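For this view, one protein chain was removed and the others were kept in their places.
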Amino acid sequence: MALTLNDYLLVSGMLFAIGFAGVMLRRNIIIIFMCLELMLNAANLSLVAFSRFNLTARILPDGTHTLVPNYNAQILVFFIITVAAAEVAVGLAIIVALYRARQTTHVEDITSLKF
Amino acid sequence: MLNLLIFIPLLAAFAILLGVAPRKTALLAAGSQLAAAILLFFSYDRAGAAFQFASRYPVIPSWHLSYYVAADGLSLVMLLLTSIVTLAAIWVTPPVERRASLFYACLLFISAAAAGAFASQDLFFFYAFHELALIPTFLLIGIWGSGERLAAAWKVTIYLALGSFILLIGLLDLYHSIPEASRTFDMIELQRAVIPSSAQSRPFLLLLIGFGTLVSLVPFHSWAPVAYASAPSPAAMLHAGVLKKFGLYGLLRLALPLLPEGAKHWTGLLLALLAANILYIGFVTIAQRKLDMMLGYSSVMHMGYIFLGIATFNVIGVTGASLLMFAHGLSIAALFAISGMIRERSHTLSFDSLGGLATPMPFLGLAFGMAAFASIGLPGFANFASEIMVFFGAFRTGGSSLQFNGLQLATIGGLWGVVISAVYMLRAYRAIFMGAPSKAISGWSDPAFSHRWPLVLLLASLIVVGFVPKLLLSYLRPAVEALLH
Amino acid sequence: MNNNIPWLILVCPLIAAACILLFTRRAPSFSAHISVFAVCVSFLGSLVAFIVPYSDAPNQLSWIDLGGAFRVPIGLVVDPLSKVMLLIVTGIGALVHIYSLVYMADDKGKSRYFAGLSLFMFSMLGIVLADNFVMMFIFWELVGVSSYILIGHWFTRDAAAKAANKAFLCNRIGDFGFMLGILLIWSATGSFGFSAIREHIALLTANPAFLTVAALCIFCGAMGKSAQFPLHVWLPDAMEGPTPVSALIHAATMVAAGIYMLVRVYFIVSASATAMAVIAWIGIITAVLAALMATQQDDIKRILAYSTLSQLGYMVSAVGNYAPEAAMFHLFTHAFFKALLFLGAGAVIYALHHEQNIWRMGGLRARMPKTFWTFAIGTLALMGCFPFSGFFSKDAVLLAMFHNNGWIFVLGLGTAFLTAFYMMRLVTVAFLGRARTENAEHGHDGPFAMTTPLQILAVLSIVAGWSFVAGPVFGKPFVERLEAGSHTFWVPMLAFVAFAIGAAGGWILYANQPSDPVLIPVFKKKFGIDEFYCLLIGGTQELLAKACRFFDKWIVDGLVVRGLSGATLGTGLIVRFFQFGNLQGYAFLFGLGVVALIYIIVFVH
Amino acid sequence: MHPLSPVTLEIIVVILGVFLLLAESFSKPGDKSWMPQFSIFILACVFGFSFFTSGNVHDAADGGFWTFYSADGPAMFFKRIALAATAIVLVMSIEYKREIERAIPGESPGAGLGEFYALPIFTCAGLMFMASAVDFLLIFVSLELVTVSFYVLVAYMRRSNASLEAGVKYLILGAMSTGFLVYGITWIFGVTGETNLAKIGSYLSHYQGSPQPLLFGIMLILVGLGFKVAAAPFQIWVPDVYQGAPTPVTAYLSVGSKAAGFLVLMRVIQPFLGVPGVGNRVLAIMTVIAALSLLYGNLGAMPQDNLKRMLAYSSIAHAGYLLVAVTSVSAVVGRLGSAEIAIAYYLAGYLLMTLLSFLVMIIVARHSRGDDIVHFNGLCKRSPFLAFGMLVAMLSLAGVPFTAGFYGKFLVFAAAVEQQHFFLVAIGAITVAAGFYYYLRVVAAMYWREPEDGTRIEISFMSRFVIGGLAAAIIVFGIFPQPILGLLRDPTPSGQSEAALKTSAAPSLQ
Partner (left out) sequence: MSPVIFWIFAAMMLAFGISVIANRSPVASAISLVVSFLCLAALFIGLDAYFISVIEVLVYAGAVMVLFLFIIMLLDLKAEKRRKLNLAAVAGGGLVTAAFVAEIWFVLTDFTKGQQAFPAYEHAGIDDVREIGMTLFSTHNLPFQVIGILILVATVGVVVLSKRELK
């Protein structure tokens, strides 16, 4: 049988959930950060799947019509990846600063602000 | 012209905050405010249009929202009350140790707010002006109060804020229950709007609760006694005498003409509550052992009579109610002024630790006696005239049958309330002024001559109106008739 | 000008009071003379109004005027009834004023006292002249408050303050009924002017039950003012006031107001047989009880006070027995001799340096003869001894009872007997025998200004009952109605017998007794009615008040208001603890929120 | 003169930022206070220019600049809000200089200050792009620009543990919300095949499929945006981050990202409101979120003793009030009860009062070394001017008449009452009372209590000027709101902009 869109969506959803779970379960900020990357990429997967699924009309140089994937979505994926990279950079910088100040990357150790 | 009444105190308040001599400026402002009020009162052309001295500045044209002041008979009477009590309150103010300027500024703010509320014929400003008085009260009680002033300040402020919010919702609901075409904030325009009777009951209930909270209608009354007990006496005078009347004024202005059906729908509730106001609170008052608390509760109780007058929905009762607003404002102000003077000397107001004051202070004794008898409705004072009208209004349509309707039952309760009020007032008078003077008080003496004038002012106006109620009735009657069409 | 004389009569005392209050507080004696002058003017005015044939109605002012809807006029009615009453009020009033000049000569609150007197006169005259219910009610209340001022004149004495409060409250309770009655009548007839009601009386009689209720409510007012049985407690205590005040209140003004009002609205109350019966019985019960109490009192003024009560009972009962004229007649005579007695008692007290206990007097006959003889005349009149005025009026009252209701008549006779008895006791103990105390040794007659009123009143107490005096005073038709019933001559005989037995009994029991030979605690304790009221008030009003305060403080304010605010704050504290600072937990809460909201928006319909 | 293209505004701002960076790196160490003053001046100029820009330009529908970017009335309005906020935040950061220097030890005094002045400029650019974004791509990108710069700003004070902790919390939760946002965008794209809001709208106008996927997507997007506007239950980060971040950044967070977030929120949900089975449920979920935010914010603020933290809760509360208005987006623009007007006005007022309170707080905190409420005791003795400013701010936040805050609440509840949302109104009653309590606590501290040290507080001219201006603006706009309401109109109403206005400013449930 052929693959349906939902197969991809399901897989991406599960990937998203895994990342989500990681954020909630892990204590090490760096690993939490990796899990966030997982979430973003899960979104990427379904985006690409959708872009492949929703074909759009396209005029070839020779004037004939044809259907192509919706590249807007792929551009969005491209942006997401870029943003994710930037976020990682900034985030890791913050983590480094935190580590310098507190010698820890564990969430239990940074609960001075509360209530 | 009307703006003077609002802006004289307002500007004076700002001037004082900027460092002008507080007391003099305040007295001057209050005096000129009273002068302006009297001038307006007599230059009002009773033959002419209902609303005069109008001035209007559009604020949000698209919603017909504008700063709009104008006065009819009712407003004029309330404005007169405002300026009289303001002058008295500022006059009786004893020397203030801390931040005198802030004190007087707050008083003037309250006065301006009250004047604005009574003068403005625009729904938004009508509401806004009143709530403006909230903060000065908060400061006055919190800084210069006595007793558990902090608790009282918090209580009154938050309670009234809540009440005002419910009121705001009620006003908005009222506004939106008006047919799309005729929606406006212009209260005079509004009088012409017809609201489908089905849509009237909810706004009326909201207004009743909102206004009722501001007027300390049972069971929304518990802010009043403690607030008045711990407020400095000028604040108590202004609040109990003037500001509190705003709720009743609002009911007269908006609820009666716009929501007659809603009013009918909730009459039973209203009657039950006002009966509770008179009898239940009356008994609570009897049980009080401190003058200030007793006065606070009595002022709550007397609101019941005004509500009774409103609940009659006929010219006699409603006119009586509006006259009673005036009368009660003056008498309660006088009482609070005197209690303030006593507190100055004794630093306590509990009946057990006072007694025989009339011997060293005959003037205070006399003044308190007059004010007390006025407030329990003795003929010769304005209160009696208005209470009589309220009672007769209630029995207007009785006929000769013993099947009393709720209104008349409430009235009978009210009549008994007259006895109750006699009980507690006389008890207080006996406990404080009669009896043998103790050693401690022998040194005390009457207030200085210049400090007696505010009391004279209040009592004199009470007596004048009591002997010649027509003086005000000729202003009130057309207004009330217009409200009841 | 004639039609303005009533106005003059009315406002003179008011002006006097206002003057004293505003200007001459500092000059007591001057104030005193102002008020005396004012009352004299009123008296002359009344004389003029009485003699000069009355022409047209005095002009009316309108006090409250709401156009068609509602109008309260202030108008004066001048008819034979009010004319007589004017005479009594102003006449006695004038005498009391003059008497007070001496009695209160060196009192600290002299100005206040005379201001009160004038205010009192003003209010009383207002009641007399009122031509409608509302106006009458206004002055009704004013009488209450001025009596409060006068009874509480010596307010530093706790008893006086108490008595004043008591008097005012009893009146207020009566006024509650009075006002309600007025309202009922108004709601039925739509008017409260006496003449107007007389026209619409049909509207009232249409519904007898309603009429009865209304009439009884009105009667409540009278009960309060003229101290009828349930509300009589204030009157004896009112003795705490200065003696002239007692004289004024008891003899001519305040208590008489109730009777006057009943007569004034006779056309309403008489329309309901039930109401009349109630009135008659209340009256006679008051009479008997008061007389019984009087037999055991030791305070000279209290004895007189209770006698007043019982005489008022007579009058009320007379009205209840369809004999308003008899009531007025008795009121007329009683006014004189009771004023006489009080002033006499005042003279004694004055002479004995405020000694009021009759057992500490004695043998005053020799030392103060003028006082004694006048007092004796008053006593005889009160006992109803022929030919003193009291005899005739009491006779008229008894006659009315006899014609109407045998039992009441019997009780009336009994009261007459008791009256004679306790008055005899009073005279014997106080004046005859030998002095029992130091003070009594040095008693002496008062000065001229004190004795003159006594003598005048003595004369009046003798002659007031004779028809050639009463006739012209009350006018012909009145006298005829009075004499209509008096053909049975053994009613007077019985009355006289009752007097004789009572007097003799009093003499036999009390001649030359060092102390009271008979002790009947029930009477001495006034049947414990006061105590009962204390219990009643303490049990109902005070208890209710405390309960209400508790409820208000702990339920309404405490539980509801503080409870709600406390709950809000508490929730705030709970909310706070979601913010526990742990990032993981935050992520978890975040995710929880997301999942929950997704569930709601997607799957909840 | 020929009207500027609206995007010039953003361009100028970006250039300003880059210039500051260069100046920072090439100028020799020393006093940097000219930088913020200069940029305030430039921002003011841009603010001025914003009145001379052309409206939307019609061009080919096949995509291009105008499919991402709209310069309708609301967009310009929120651009101006962003500019004003940024300028005032810069004023604050001048007052805050010392704390920054203490917290980031550089080789030279004032090292790192330049970036601290420059980053808000870029954030401002991001906010302005957000205000104009009508395509999910641009929305996402500009949102991220704002977020990333805020990551840096929040964690800026490297020496202060609080700042770092706040930075980490904001980073993790922010990134998480970004994940949800992206996933939501994905779903919306998947169902509609479009990223442009207008096109999505036109697609949805004849949508037949099942509502579930749409609802799922829109909910995920709401998670992302709700995080930005600090709405419950996505508010969990707010108190900690607000308290830990440098105060100017806190102010900026509470005003800037909230304002832009609300505009985007309205633009985003609008196309869905018309879809049967979707619109009503979107509004329903909005009601839930609004109620939660109101309760959480107001109730949580009551027991707070730290002013900054209290203002954080109050920021949640105000998000709640704004959401109350969002739940009743339906009425025609221009009439009382129109949610858009309410939101726009409310945000403007909120900007004034929040920035005012934060500015006063910075000054007071510097003098009494602490930003707890007790540090305000007897302020009216130490500096009547500051006390008055704070008083006005607090009253406005509490919603006392004749302040901008009151008009905001008035409009919001007018909208709610017109839509008969009495459930929210009832909650509003509780929360308003609570609000009076915790705002007036500050007033009470300033006026009732006596100060520990009576030393007077002296204020720099600029701050005095700004405080006075803000207070005056609060009162003036609280009496005459017309100027602000007028700003909502389109610069040049052309056909295109009408359409844009429809998509943005006047959503309505057909």
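Each chain gets a letter, A, B, C and D, in the order it is written, and its residues are counted from 1.
Here is the rule we go by: a contact is a pair of C-beta atoms (placed from the backbone, for glycine too) under 8 Å apart; a residue touches a chain by one contact, two chains touch by 3 or more.
Everything quoted here is computed from the prediction, not taken from an experiment.
Seen in the complete assembly, the chain not on display touches A, C, D.
Note on the undisplayed chain: of the listed residues D:S210, D:N280, D:Q420 or D:T455, the one touching it is D:S210. The chain that is not drawn here is touched, among residues D:F122, D:Y170, D:F189 or D:Y252, by D:F122. In the full complex, subunit A touches the hidden chain at residues 1-11, 13-22, 24-28, 30-31, 33-35, 37-38, 41, 44-45, 48-49, 51-53, 55, 58, 60, 66-69, 71-72, 74-75, 77-79, 81-90, 92-97, 99-100, 105-106, 108. One chain is missing from the display, and on subunit D it is touched by residues 7, 14, 18, 21, 62-65, 67-69, 104-107, 111-112, 115, 118-119, 122, 125-126, 129, 135, 137-138, 141-142, 144-145, 148-149, 151-152, 155-156, 158, 190-191, 209-210, 212-213, 216.
Remark: the residues of subunit C touching the chain excluded from display are 584-585, 588, 591-592, 594-595, 598-599, 602-603.
Operating definition for what follows: only the chains that are shown with their structure count from here on.
Of the two chain pairs considered here, A-D and C-D, the higher C-beta contact count falls to A-D. The set of subunit D residues touching two or more other chains comprises 168-169, 172, 176, 180, 239-240, 433. The set of subunit C residues touching two or more other chains comprises 576, 579, 581, 583, 587. Contact residues of subunit A toward subunit D in the complex are 9, 16, 19-20, 23, 29, 32-33, 36, 39-40, 42-43, 46-47, 49-50, 53-54, 56, 70, 72-73, 75-76, 79-80, 83, 86-87, 90-91, 94-95, 97-98, 100-102, 110-114. For subunit D in complex with subunit C, the touching residues are 168-169, 172-173, 176-177, 180, 212, 215-216, 218-220, 222-223, 232-234, 236-237, 239-240, 281-282, 284-285, 288-289, 295-296, 299-304, 430, 433-434.
Subunit B meets subunit D in the complex at residues 59-63, 65, 99, 102, 124, 127-129, 131-132, 134-135, 138-139, 142-143, 150, 153-154, 157-158, 161-162, 165-166, 168-169, 172-173, 175-176, 183.
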